[in-house]
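Every protein chain except one is present and positioned as in the full complex.
Chains here go by letter, A and B, matching the order in which they are written, and residues are numbered from 1 within each.
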Amino acid sequence: MNQPGHYMVRPGPEAFLPPAAASMGNALPDPGQAHINGRIVPEEEAFQEAARMFLGGTVPTIFPGPLVLWAWNEKAKKKATAIKFLYDTLKECAPAGAKPMLIPMPDYRPKYPKINPEVEINPNHPNLTIWHNKIDVCMFVGVHCHQANLSLKIIRGGTNCYTIAMCAQAGHEDACLSFRDASVEKIMYLAEWVKKLKGTVPFGALKKHVAALQTQDRAGGVRS
Amino acid sequence: MSKEKIQICEEFFDIMPPEYQALVTNATWGKEGRGWKDVGVNKELIEQHSLCAGCPESMAFRYILASLPNPEDTVMVGSTGCTSLVFPHVGIHNIHSLFGNQNAVASGLKRALTLRFPGKVKDVVVLAGDGATVDIGLDYTLQSWFRQEKFTTICFDNELYANTGGQESGLMQKGFVAKMAPMGKQFDKVRLPEIARESGCVYVVNCTVSKPSLIEKVVKNAVLIAREIGPTYLQLYTPCILEIGKNSMEGLQEMRDAEKPGERFAYKEYISDQAKAFLADVAEKEKAKKASAKEALAQA
Partner (left out) sequence: MDSHSIIGTKNKKGQVYTDPNHLFFEAPRIPSFFTGSEVIKEAIRRASVDLMVAYPITPQSEAAALIGELYAEGYVTDYMRGENEFGVMSECAGGSFGGARVFTTTAGPGTMRAMENFPMWSGARLPIEMIVTCRGINSPLSIQPDTLEMYFLLETGMLVWHAETAQDFYDWILMGFMVAEQPDVHLPIAICCDGFFVTHTKDVVNLTPVDMCLPPYDPYRSPVPCMDMECPPVRMMRDPFIMKSNYISYATHASWQQEVRAAIERSRKHTIPLLGGLIETENVDAEILIVSSGTAVSQGREAIRLLADEGLRVGLVKIKSLRPWPYHEIREATKHAKHIFVPEFNVAGWMARELKATVPDSDRVVAGPQVAGGMTMPPEVIVEHIQRTLGKSVATLAARGS
């Protein structure tokens, strides 16, 4: 689709009800590609960028979803191991002062009567968990795409969190950065990059990066 | 899904909220002899509910979910109404249909599950209110029975449309005054259990939910018969205490009054000969199993 530029997808708070990036003209990456802020890039670039975002965050968080929390098949179990490894690597490599977290999204129903935001996140009101824990960068993995998109949009609308999607299908335009065709290998590769960049990203660098993003024009894309 | 699959990946067990840990460790999935006695001990199949305090529907929900023979392979189909407020907290897959088309959705669902999992137990249970079953959904309810679709229909009969404020429904009694029936209902309570029998249901029960052990028995029977023989129907009186002007503590007595001999919810059962023989066979097998277990224990 020939669109002039792309709609910049960056941390919010963006709007009362932000538009879906796909409706603003953003396309999903092809195999071997990823996207950073809506811009299609070679996947390799996105691994570096994601690792940098994680290391620059104050409360970098991984949100595993039902597809990897529950041991419903062998692939899920292996992914769980890889995700735990990524989290452990993050804990080991994050600069002093950072507080990495691992918070599950156990299911998709609205929590009643009240969610405990320290313990879980939910796609119907993910902002509560983000706000409460002051999460400034997070990665979703193992969440069904529909629910992931809900979460990503609501987070972008009402919080300043940088979102990363590690997607097993075609990726997410509504995340600030998205991979596609996620696999055990890709999760491990991201962990490798986190390790590689240890010590090179000063504590709190994410804030500066996001501030720089905010100054850029939100280009392109006509709402169709 | 076999009970073995409902497990948390070990790396994540510690970070899962307590109710999910309980779902796995204390669950009665695949527990032989699970039933109403597990209510209160294991809450894995229903979380808190947002219905009124003392609501008989909420009681019925707990008994039904406790009584399903194989909850790990049961999918429910609900309809719009008070029950749909509870379904988000039910620990098995359930589908919110529109309103009235629950039996049609269940028909398609049962066929999909049968063709995808031939020879495997996959129970479908419909749970809807009286308005959804007998008024807006009557066509789809009856047609699923005509077609002999193999699933259980449960109707929570509170004799009106409760969730929308208490309007007259087909299962309301004649003369009862309610919204949209300011002069009292002009025609009799629809005899749906008899219609169910004539439409092809092989097991029909009409009763209240005052006795959890009875609910356990009829739910188990209904699901097991629907697996093998034909459609089954349970009409359960779950009065809306709000709309009949009672308070939280009075629901149980209201049901006990309504089920006295001669009253409209006195226990009534229609069962085909084939279903009857099937249940007898099941009972025989249970007895034999218990006997051999007892013997094994005695020998140990």
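General observations
Definition applied: contacts are C-beta pairs under 8 Å (C-beta built on N, C-alpha and C of every residue); 3 or more make two chains touch, one makes a residue touch a chain.
Everything numeric in this text was worked out from a predicted model, so none of it was measured.
Only one of A:Met8, A:Leu28, A:Ile62 or A:Met166 touches the absent chain when the whole complex is considered: A:Leu28. Screening B:Ile15, B:Val39, B:Ile64 or B:Val105 against the full complex identifies B:Val105 as the residue touching the chain left out.
Only one of B:Thr28, B:Asn42, B:Ser97 or B:Thr232 touches the absent chain when the whole complex is considered: B:Ser97. For chain B, the residues in touch with the chain missing from this view are 1, 5-6, 23, 47, 50, 72-75, 77, 84-85, 87-98, 101, 104-117, 122, 139-140, 143, 147. Although one chain is not drawn, its touching partners on chain A can still be listed: residues 1-3, 17, 19-23, 25, 27-28, 66-67, 69-70, 72, 106-115, 123-125, 127-128, 144-147, 149-150, 153-154, 157-158, 169-171, 173-174, 222, 224.
What we mean here is this: only the chains that are shown with their structure count from here on.
Separating the CA-averaged centres of chain A and chain B is a span of 41 Å.
Across the complex, chain A is touched by residues 1, 5-12, 15-17, 20, 47-48, 50, 88-89 of chain B. Contact residues of chain A toward chain B in the complex are 64, 68-73, 76-77, 80-81, 83-84, 102-104, 106, 109-110, 112-113, 116, 119-120.
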